[in-house]
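The structure under discussion is supplied below as structure tokens; questions concerning it will follow.
All protein chains but one are shown at their positions in the complex.
Up next is subunit A:
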Amino acid sequence: MSIEYQEEDVPHVLAVDDNLIDRKLVEKLLKTSSCRVTTAENGMRAMEYLGLKENQQQNSINGNGRKVNMIITDYCMPGMTGYELLQKIKESALLKDVPVVIMSSENIPNRINECLEKGAERFILKPVKLADVKTLRRQLTKC
């Protein structure tokens, strides 16, 4: 019981990015901010990890999904963009309340607004810095 409690205490974050260096950096930033981190290299892998399938009705609890407290994803990814991943998450009864943060190297106001309107918690401009992650971390403790 006490082990479970300790695990619950540390937020679990899923970080999605197709760029290896960025993945390693975000992982380190999150770990430095006392988060447990799982990384995925694209949207499909992220969806698999979360237990989401393309056309699944999201009304039942999916026993294959893992609990995450936050998802942080790159916007520009091959196959499925971060925006599309955000959409899928928000459409899922199980995951719609999980905060989703979008990262992008491009400062495009339309893109930012689009993501925020779709329910993204925050939009972070790359390269990601420790200060950005610390802000997110503070928010997570309030959950």
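General remarks:
The rule we apply is simple: a residue touches a chain if its C-beta (ideal position, glycine included) is under 8 Å from a C-beta of that chain, and two chains touch if they have at least 3 such contacts; residues count from 1.
Rule of thumb we're sticking to: contacts and distances are computed from a predicted model.
Name of the non-displayed chain as stated in its UniProt record, restricted to "AP-3 complex subunit delta-1", "Small ribosomal subunit protein uS9m", "Histidine-containing phosphotransfer protein" or "Mitochondrial pyruvate carrier": "Histidine-containing phosphotransfer protein". Considering A:Val10, A:Ile108 or A:Leu130, the position touching the chain not shown turns out to be A:Leu130 (whole complex). Residues 19-22, 24-25, 28-29, 32, 76, 78, 105, 126-130 of subunit A touch the missing chain (whole complex, contact as defined above).
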